[in-house]
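A single protein chain has been removed from this complex, and every other one stays in its place.
A and B label the chains in the order they appear, each numbered from 1.
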Amino acid sequence: MSGIWVVVEERDGRASRISWEAVAAGQKLAALTGLAVSAVVIGAQTEALATEVAAKALGKVVRVEHPLLAAYTADGFTLALQQFIEAEKPDYVLFPHTYQVRDYAPKLAARLGQVLIGDVTGFAEGPVFVRQLMQGRLNGSYRHSGNGPCFVSVQAGAFRADEAQVGEAAAITVFSPTIDPAQIRTKPSERFRGAAQTVDLGSAQMIVGVGRGIKDPANIPIAQELATALGAELGASRPICDNGWLPMERQIGSSGQTISPKLYLAVGISGAIQHLVGIKGSQCVVAINKDPDAPIFEVADYGIVGDLMEVVPALTEAVKAAKQ
Amino acid sequence: MKIIVAIKQVPERDAQVRIDAAGKWIEESGLQYTLNESDAYALEEALQLKEKHGGEVVVLTAGPERVGPTIREALAKGADRAIHIDCADLGARDALGVARLLAAAVKPEAPDLVLTGLQSDDLGQGQTGVILAELLGLPHSSLILHVEKTDTGMTVKRELEEGWFRTVELPTPAVLTIQSGGNKLRYATLMGIKRAKTKEVRTVTAAELAVDSAPVAVLERVALPQKQKSTQILPGNPKEAAAALVEKLKFEARVL
Partner (left out) sequence: MLAFTAILAEPQHFSLAEKLLLVVLVAASAAAFWRRFGVVLDKILKSKKDPSFHLFPIGKRVWDFVCEVLFQTKVIRQRPLPGLAHAFVFWGFCAFVLVTLNHFAVGLGLGFLNPASFFGRFYTYFAAVFALACAAGIFGLFVRRFLVRPKWLGKKLSWESGFIAFLIFLLMVTYLASFFVADADPATRVLWWVHTLTLLTFLPIIPHTKHLHLILSPATVFLSRGGFSQIPPLVGDEDFGLIAGTDLTWVTSLQAYSCVECGRCTEHCPAANTGKLLNPKEIILGLRGYLNDLGPASEEPLLGKYNAQEAAFQCTTCGACEFQCPVGIEHLPILVGLRRGAVNTGAWEDEYGSKLFLALERGANAHGLPASERDKFIEKIGLPIFDGTQEYCLWLGCMGGYDPKGREIIADFARVMNFLGTSFGVLRKEKCCGDPVRRLGNDLVFQQLAEANLETFEQNKAKKIVSICPHCVRTIQEDWKEFGTPPQVEHHSEFLARHTDKLPKQANGETIVFHDPCYLGRYRNVYEQPRSVVALAGELVEAPRNHERSFCCGAGGGLVFLGEETGERVSHVRAAELVATGAKTVGTACPFCNSMFRDALAEKGEGAPQLLDIAQLTARGLPERSAS
């Protein structure tokens, strides 16, 4: 069997950050198991992508190429990789756990009589793969049983992209699968953004909320700058909207919008229950408030006790620096 | 159209997580169970399609006897009948094993559409629907927020990362995994529960379905995560605290 193969996903023609994380994971797994690690890129025109990937410390890079792979489809990618895997016979196939991978990797694994061990956060001797259960309240250790390749996908941020080691340019080869147009049953459109005209906090992934601590409507731009730096939406607790400092559609709370972003920053918000009810779906809550006893800190994952007039600009700068 | 909705009964979200004696799963005694959240959205989508286009909604679930109330809840919300795969060792099967059970029950029904929730609240693998499609030889799409019937099949709205979406056209029969939040859920009503008493629930045992059950991905043991959820107050002057926060958000919380 041919070792570990990392499937690299592209984003706008370049390898996505989470793919580098998968490469780093693959290299770690290689160290753990003593197997070789290589990468596979998949698409219709993968030359540039393959060259980029080959700069990392990998044994080989294979370009799985076919015109029908120009746009992602589950049928296309599954067929292509199935043929590749049957030819190469890998020990492990490692994916980044993206929405795209979730759409085809289980299908691919099932076709080969295997099961994807998905959204892995780490691995240990065995190898044993750790993933989260019960919404993060439990960790489970999985082991692969039987013959055939072991399919694994790694969680975003579980491994660090900057730890993907570089090496000598790996050898690049091309693999051309056989795909009949009739085998591709789904037709995807171009991707598009959600409705831009109304503020839809309900589906925003990152939100900065302002509360009474902002004291003056003239200070709101400070929060807006933070939001812009993060690529976040701006929301507010009820009193701010009642005063007309922000429109009612930006109200977060039991009588406004219920939000469930990855990240919610509560700036100058004390944490009345009507507001807490609106934010309870947030994955990560950060609170910035000068009152250390503010109830918002009870539900925050991270908190900074301080004057938001100083903390927020500092945070904006730090975020911009990190995005560089 | 005939729509099958595969649902799962899972422990309630606030359930207290304690490891059982064998260390292989959580202690189940004293747990309250409920319908998996994204399955509720799948059911809602199916009911709305039935209300628009007519037909039948069948709920399918695998599990031990305790899944009864969850089946009744689905019937109360408007499903027409139910199929219960009586299986006491669901936890010992992996996603492929469970999908095989479901496929065996789905095949004779020959539905136009199979809906599942995106992922379960307990194991969270998000694979059952996709594998089911493979086993049934049907096209699929996942992370679906909206389904519309067309003359040639379906057009669905699929969620992508970071606020992007894509529409996908596919023929029926097909399998879709439904993401939470696409529709407003209907609440269970007293009238629904009363009417559910007369709806058919067909039980078939896992043994009767005679599928391969040896797992390929074996859950060896479970453990509580090291850090408990508590608020980390970041100290220092604004600049220091801000920098520390960004670091945490990037590498610990992994949201940046």
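General remarks:
One rule holds in what follows: a residue touches a chain if its C-beta (ideal position, glycine included) is under 8 Å from a C-beta of that chain, and two chains touch if they have at least 3 such contacts.
Because the structure is predicted, anything quoted here is derived from the model rather than measured.
Remark: the absent chain touches shown chains A, B in the intact complex.
From the options A:A272, A:M309 or A:A322, the residue with contact to the chain not on display is A:A272. Hidden from this view is one chain, which touches chain A at 238-239, 242, 254-255, 258, 271-274, 276-277, 280, 295, 298-299. Although one chain is not displayed, its contacts with chain B can still be listed: residues 12-14, 16, 34, 184-194.
Here is the rule we use: only the chains that are shown with their structure count from here on.
Once the centre of each chain is set as its mean CA position, chain A and chain B turn out to be 21 Å apart.
Residues 74-75, 98-99, 102-104, 106-107, 109-111, 113-119, 128, 132-146, 148, 155-158, 160, 185-194, 202-206, 230, 260, 262-263, 283-284, 286-287, 292, 297-298, 300-307, 310-311, 313-315, 317-319, 321-322 of chain A touch chain B in their complex. Across the interface of their complex, chain A is touched by residues 11, 13, 15, 17, 19, 26, 94-96, 99, 121-127, 130-131, 133-135, 139-143, 158-171, 181, 214-225, 229, 231-234, 238-239, 241-243, 245-246, 248-251, 253-256 of chain B.
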